[in-house]
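Excluded from the complex is one protein chain; the other protein chains are retained at their positions.
The block that comes next holds chain A.
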Amino acid sequence: MASERNAPDLTGYTDSWQRRHLLDLESLSADEIRTLLDVAQELKEATEGCRRKLSLLSGKTCANLFFENSTRTRNSFSLAAKRLGADTVEFGSSGSSTAKGETFADTAKTIEAMGVDWVVTRHSTPGTPNLLARELTCCVINAGDGPHEHPTQGLLDLLTIRQHRGTLEGLTVALVGDIAHSRTARSNIWGLRKLGAHVIICGPPTLVSPRWQELGFEVAHHLDEILPRCDVLNLLRIQFERQNARPFPSVHEYAALYAMNAKRMRLAKDDILIMAPGPINRGVEITPEVADGPHSVILEQVTNGIAVRMSALYLLSVADDRFRNQA
């Protein structure tokens, strides 16, 4: 069992934090993102890499309301809440009332009525966290809404890069793969841009819309051409389950064009960081020697996931307490 220790003084961060929901990174300012990352770093150090427990949120309850399968994100949120002394309750879609015809919003309201302080939600439809934020009075955290956003995944990616490079400013970061269906990509792009990175979105045209250029991002379809410029490569999983029609001729062809392998590593900078949000399709987006190689920070991302989720739970809770005291 994790031992308890004194909590760090976080008032310098919480004084200016106003949000009670974390729905996306698009609407956050650079300062807000930095605050989330700074608090994550403090909490990570205070819990010694998430092995010790603090009592910052004791007495509070976090409900995980997951309507899509999840192992790592769900457990990561549970561990984050418990590391800060909160209780957790788990709700899944199988056997839930939505299967009996209850609306998503009514299910969430019922759970809220049980007395929870945060609802952490995952759903296959974009915008469901926004719906809950309108309908509920507790804090809402988006743990992935379809292909829209996965803000804590974006934050943990930012934190991992920052830990290695000290800053995001001036870095070139490529997001490679199934951008069309990736919530990780849609959180990363905003976070990276706001913290000063140059973002390249790379993949076949059926998965990378040219409209991203209209929004100011670089679009590329040939990985080998951009690889020498990249400081970070974030390899996104091909989400076969979200695709109506196969957007490329074969997995073999995709892997030949986009998989990060030992041969391609020779084109990359010596200090390139290799990231993947997981679960990874070994041999499709990334080969084992790269996934397990010295440039890979994939497992550090997982550890940082708990830190950023502690940060989000804590900051939202403090803002919520302030809001309720003022109301």
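Going forward, a residue touches a chain if its C-beta (ideal position, glycine included) is under 8 Å from a C-beta of that chain, and two chains touch if they have at least 3 such contacts; residues count from 1.
Note that in this section contacts and distances are computed from a predicted model.
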Absent chain [UniProt protein name; select from "Peptide/nickel transport system substrate-binding protein", "Dihydroorotase", "Chemotaxis protein CheA" or "Dimethylsulfoxide reductase subunit B"]: "Dihydroorotase"
Selected residue (touches chain absent from view) among A:Ser55, A:Thr125 or A:Thr167: A:Thr125
Selected from A:Ser70, A:Gln163, A:Ser209 or A:Thr303 as touching the chain missing from the view: A:Ser209
Where the unshown chain meets chain A, residue by residue: 26, 103-106, 123-128, 130-131, 145-149, 183, 186, 209, 211-212, 214-215, 244
